[in-house]
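Excluded from the complex is one protein chain; the other protein chains are retained at their positions.
Each chain carries a letter (A, B, C and D) given by its place in the written order, and its residues are counted from 1.
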Amino acid sequence: MTTRLADQLGRAEIQAVEQVEGFGADPWWIIALKCLGIFVLLLLMTLFVIVFERKVVARMQHRIGPNRVGPKGWLQSLADGVKLMLKEDIVPKAADRVVYILAPIISAVPAFLVFGLIPLGPEVSIFGETTRLQLTDTPVAVLLILAIASSGVYGLMLAGWSSGSPYPLLGGLRSSAQVISYELAMSLSFVAVFLFAGTMSTSGIVESQERIWYALILAPSFVVYMVSMVGETNRAPFDLPEAEGELVAGFGTEYSSIKYAMFFLAEYINMINVSALATTLFLGGWRAPWPLSAIGDGMFNEGWWPLLWFLAKVLVLLFVFIWLRGTLPRFRYDQFMKLGWKVLIPFSLAWIVLVGGLRLAMNEGVTRQQIFLVVGIALAVFMVISFISSWIGERVRDDEEESEDAAEKPFDPFAGGHPVPPLPGQQGSTPVAATVGPPAGSDHTDESDSSEEGTRA
Amino acid sequence: MNPTSYLVLATILFTLGSGGVLLRRNALVAFMSVELMLNAANLAFVAFARMHGALDGQIVAFFVMIIAAAEVVIGLAIIVMIFRTRRSASVDDASLLKL
Amino acid sequence: MIIVFGAGVVGVLVEAFVPRRFRHAVQVILALAALAAAFVQVVRLGGTEIIGAVGSVAIDGPALFLQGTVLVLAFISMFFFAERRIEAGGNAFAPAASSLPGSEEERVLVQQRALQTEIYPLSMLAVGGMMLFPAANDLLAMFVALEVLSLPLYILCGMARRRRLLSQEAAMKYFLLGAFASGFFIFGASFVYGFAGSLEFAEIDAALGARVGQEGLLLAGVGMMAVGLLFKIGAVPFHAWTPDVYQGAPTQVTAFMAACTKLAAFGAMMRLFYVGLGGIRTDWQPMLWAVAIATMVVGIVVALSQTDIKRMLAYSSIAHGGFILTAFVAVDELAIAAILFYLAAYGFVTLGAFAVVTLVRDAGGEATHLSKWAGLGRRSPLLAATFGLFLLALAGIPLTSGFVGKLTVFTAAFQGGAMPLVIVGVLVSAVAAFFYVRVIVLMFFSDPAPEGPTVAVPSVWTTAGIAVGAVATIVLGVLPGPLLDLAEQAALFIR
Amino acid sequence: MTFPWLTTLIAVPALGAVLTALVPAGRGRLAKQSALAFALLTLGVAVAVIAQFEIGGDRYQLGEQYTWIDALGIHWALGIDGIGAALVGLAAVATPIVALAMWPEADAERRDPKPFFALLLASEALILTAFLAKDLLLFYVVFEAMLIPLYFMIGMYGGPQRRYAALKFLLYNIFGGLVMLAAVIGVYVQSIDAGAPSFLLMDLMALDISANAQRWLFLGFMLAFAIKAPLWPFHTWLPDAAAEATPSNAAFLSGVADKVGTFGMIALAVPLFPVAAQDFAPVIVVLAVVSIVYGALLAIGQTDIKRLIGYVSISHFGFIVLGIFVLTGRGATGATFYMVNHGLATIALFVIAGFMIARRQSRMIADYGGIQKPAPKLAGAFLIAGLSGLALPPLATFLSEFLVIAATFEQYRAAGVIATVGIVLAALYVLWLYQRTMTGPVPEENAGTRDLGRRETMVVAPLLALILAIGVFPRTVVDVIDDGVAPTLAEVDVESPPPVVSVTDLVVEGNDH
């Protein structure tokens, strides 16, 4: 099979796709310069965004926000950074020292990397060398970004584990569960983009959005991405890992001084990263927004201008982050996971199939009217089916609950592996409680389901 | 392209993996060693695919990845199950079945 | 094959949507229907020889023969899976594999008579893998099939209702070693691929003669792939898992596994070695000679000292793998036919034997210790006689299928020039007879142990299954002609 | 199509076995009656078959041949020749006698007697098939299959050590059988190589097998047969089995079943591998002679009657094997004749010993003495049976033993001398046994020994009558046997004709003594 598939793909193309036009030919000093530039840009943006966030949130809450350090308080975050640097560095005695120290580094370094693959602009000239405003690009750039981003999870996980303390452990687990869950939705939302762009190289994707932004034609993907990007960065309203009420400060509970700052830094850089990625994949990257792009034969799409558009777009997205934080209450953990697994992922899958089908139909020369007709019929059928199935599903579920209610077991405080107090309506497994059957009710659905859960494993 | 160095690396990984399975007593570690073996195979496949200028080796690597994933799922399930029943993941502790 | 996979998938859905109290019935019917339908399909395909699925699946005589046999054996296995009478309303599997033994949760499920129904989709998937395995025509398909058949089995092994720890341990051992072996297989495959530049067996074969100077690569690869496959067969020195797993797994699963896995694995091995590597047979034959001898000798010698009936059968299964290997080294149609026949005959016997083991029980579940079987012939002569029949078949006494199998296999080996192997095989069979007969002695001539096990009265499921096994054993022993003819007609691989 | 006599001959006891097995539990008597009836019916068919046997006719008569397993060239092929006819007769005669003798013994057992009789008929069917099989694989199948009923017969009934004895019996024989399987396969492969895969004896005998291959295959066959017909040093299972089985069972075992081994030697091993047979003949002759002397010496030393008879059998089997492997017509005829006679004599000895044991509840010779006073008929019968073991003229065994020894002298003088020593030793053990058990003062506990009852007489009388009759009129039997022996040895002659005068002449000559 494979041999023939390979033939189908064409062996000649294998070599061809291994290079991306316009990259890999820079002299070393330009590379160094670009590295440094990205680095500085990220640090500055972090410092800026932190203050920006505090000010915006303050404004939303009718407060003033930071206003002491520097002009109008804009140096506040720099001062905070220096302060953290000077604080005592505590390593708890239960901690696994090496991992404990490595964890913040592991979480920070990947954060810096992502930007290396983001196109900040078209070709410019630096000291006479013509080069693109992007550190590098590869045929699988987006995949690489995903890989880099997800390796940051190790930092969180290891931080939680190495602290040797229950809260960080739970926090670390939660955040990694969260990140990987939302990473799925995020990755799935990219598929449609690749489908249209025909490439995974970031510059190529920006290239292909010359006519229209994918945010418009692939709006559902964009929405999924926006939601999951917030989840991926553990930001409000999805900031469960550091839910103060439950877990103190999540995986960072035992951290102090600059190590804590590292996590903080990583979080903010990641915010910038995902915003930049959104810009690249859905918002046309460095291309000037529509009215501007029409001006002067696309003059705003050349030279250093695009950097401005790019940063502007990123800033808008960052503002959305802050806006969300300022307005939305935190989700509950189960609601959050439910959203990820039961809404975003199935939706993404269906969307991919739909997009694929449509594009295939177009490639095969089916007319638009026919497509709309088929889609309309399919939608109608789907709605009818889903209606019926949900109706039946309810019935079945009722049946099942009935039959399983009889077997309702007393509440086991250790069921999840960790001792938890019984919820209201649940009976502890005390001798007295065991004789009393818990009242039948919807409270118990979750409990009976979880008894089955493991059978899958 | 000369695949020798890749092959050497793959072989080293494979040896490490198989050594791990045979020598390590923790089921999880042994299990990860198995994954290492699979990845060594992947590396070898990809290297050979380059050498032959064909894609099929890479496709195999894909499949091996899925299978490795499936193995992870199954293996974790089994190990967790054992761990829950006896609170230990050591291969040596699992010794009810003796000659 | 697709029917079976489809049934597996549907089974999962059934598991998800059908309410618990109907699940069991639906699953059993689904599984049986799928197996029957697939069998019909296999029969209809009889005689076709095509390479399909873009070259990765070969449908030819041996493949169809083995697929058909696997289906029949799996069909019978489902009977045993569906047995509910001997465990007081439950089947032989833990109601929920993840629940802690002895925990409250489990107690409740047992009280509820909750049935484990996931075994059916799992075994459907395993059967699908077993069908693909002997039909796989390239390295990748073979590897995928290997895993598809193994993974559900790993899980099935850990699901025993009684003696959960043992069962889970078996699952873990099987899993770890199985994964280890498949690692070897795929790494070896990569070497072979590196040598030949192709995954398809026919092209590998073509490359054997064409390329010189890299034989080291090739041989290392072949050796490692052989490890993977020999592991599945349970050949010495890769047999260490067999007794543990056979003992620990639920006996029904053991029966299924012992009968069907071996079948599929030999099928795959034949295709790989005959079709893909036929050109270098002089290189791998000595290796298999050694393995065959070691397998027979070790299997039998260790079996001698066993006191647990399941372990004994496990070692005997190892030894039978060795017998088949004797024919394996003779690369010709006679050998293929012999192996095919032996596998089928052996499958029925093993299924039956393990099924009988499920019926002999005491308070703690199955009474597998040999001492408990003493005097069984007095207490339930019919059961003991049936088991005796299976043992005699395993020992290769004439008028049972085991004899004809041995005859054909040794004939093939002899003709293939492996006379020393035949002699070893014959000597070993003689030793083997000792421990089979020992059990018969125990059953018939010993006085029953005072608090010996009771023989559970099975429902029609197990009864029917055992009966089919026994009848097949005798019929294949007395009138093996039709099946032999079939095997002979089927004994041609396409390239 | 002519009436399938031979298949009928086999089918009757087989059917009997099934029907007997179906007798409801607890109706032991009905089972016995049914078994006896079928055994007699078989005898009737056997007589009919032998009556149709034409001396000087085709080599194999009443042949039947149906394809059994086409793929392997296996047939249900039957045919009868002189050797077979003689042994069929023996088996057919012996079975009802054994069944009758077992009758009281079965009652002494704690078990349900039904299985014994069913198994007896089953093994008779298998043994008859073995004597008639004209397909090598068919022979092999029954050769092995008969072990199972015999095994159960030994294992289920008899002395305290019976399980051990049964196991030993089975393992020895399965071992031999499996080695033979390898050889059977080897022969088959030879036929494949010759381009005509077949298991039919006629086809196989026509094969031209290289001398080297013949040697290996011959050894494979001989091992199995030597174990079955206990030849020193493969004999050790027999004394155990003989001692532990019930007497009538032991009679059946060594009197009938073991003849399959010697039958195999003469009807299969020698004609299939004539070259190898000649090569190995000296070795086997030595073994046979050792058997004779060894069996006799150990018999003298025994304290257990049944064990003693077991060793006597070993000694006699030595004669039979010796007769076969001098490879002359005289020797072969003598050996075959010996088989029949030894069968009758051994059965008689065992059965009568069984009667004694039933009375005294002891197998120890020391416990007996002076029996001839209270039970003269018993003693008389025992004496006749014993003397026939001693080969005293005019008892049947005499002629056969004479033929064998005469043939041996012609070929291997030294062996002949030693074998003659065996005769002397035989006189010693037989007479000494008789003296120790039957003569002398009557100990108190033996005073009340009953004499032979009616049924017991019915058992013993035909045996002794036959022994005597054949001894006086050997001609009929010998002619039949000789008719089979001639073509069998012709195979050997093809390779290198032994210095033999006309076979018939020799027989006649021998007869004149």
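Methods note: contacts are C-beta pairs under 8 Å (C-beta built on N, C-alpha and C of every residue); 3 or more make two chains touch, one makes a residue touch a chain.
Following the convention adopted for this analysis, contacts and distances are computed from a predicted model.
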{"item": "Name of the absent chain as recorded in UniProt (options \"Protocatechuate 4,5-dioxygenase subunit alpha\", \"Cation:proton antiporter\", \"(2Fe-2S)-binding protein\" or \"NADH-quinone oxidoreductase subunit A\")", "value": "\"NADH-quinone oxidoreductase subunit A\""}
{"item": "Contacting the left-out chain in the complete assembly, out of A:199, A:234 or A:301", "value": "A:199"}
{"item": "Where the unshown chain meets subunit B, residue by residue", "value": "62, 65-66, 69, 72-73, 76-77, 80, 84"}
{"item": "Touching residues (missing chain, whole complex) on subunit A", "value": "9, 19-20, 23-26, 31-32, 34-36, 38-39, 84-96, 101, 104-105, 108-113, 115-117, 135-138, 143, 161-167, 169, 173, 176-177, 180-181, 183-184, 187-188, 190-192, 194-195, 197-200, 248, 253-254, 257-259, 261-262, 333-334, 337-338, 341-342, 345-346, 349, 352-353, 356-357, 359-360, 363-364, 416-418, 446, 449-450, 452-457"}
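One rule holds in what follows: only the chains that are shown with their structure count from here on.
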{"item": "Chain occupying the middle, per Cα centroid", "value": "C"}
{"item": "Pair with more cross-chain C-beta pairs in contact, given B-C and C-D", "value": "B-C"}
{"item": "Separation of subunit B from subunit D, taking each centre as the mean of its C-alpha atoms, in whole Å", "value": "64"}
{"item": "Rounded Å distance between subunit C and subunit D, as computed from the means of their C-alpha atoms", "value": "43"}
{"item": "Shared interface positions of subunit D, touching two or more other chains", "value": "none"}
{"item": "Residues within subunit C bordering two or more other chains", "value": "97-98, 140, 198-199"}
{"item": "Touching residues on subunit C, where the partner in the complex is subunit D", "value": "337, 392, 395-399, 403-404, 406-408, 410-411, 414-415, 419, 422-423, 425-427, 429-430, 433-434, 437-438, 441, 444-446, 479-481, 484-485, 487-488"}
{"item": "Contacting residues of subunit D [partner subunit C, same complex]", "value": "67-72, 137, 140-145, 147-148, 151-152, 155-156, 162-163, 166-167, 170-171, 174-175, 178-179, 181-182, 184-186, 188-189, 192-193"}
{"item": "Complex contacts: residues of subunit B adjacent to subunit C", "value": "3, 7, 10, 14, 17-18, 21, 27, 30-31, 34, 37-38, 40-41, 44-45, 47-48, 51-52, 54, 56-57, 59-60, 63-64, 67, 70-71, 74-75, 77-79, 81-82, 84-86, 91, 94-97, 99"}
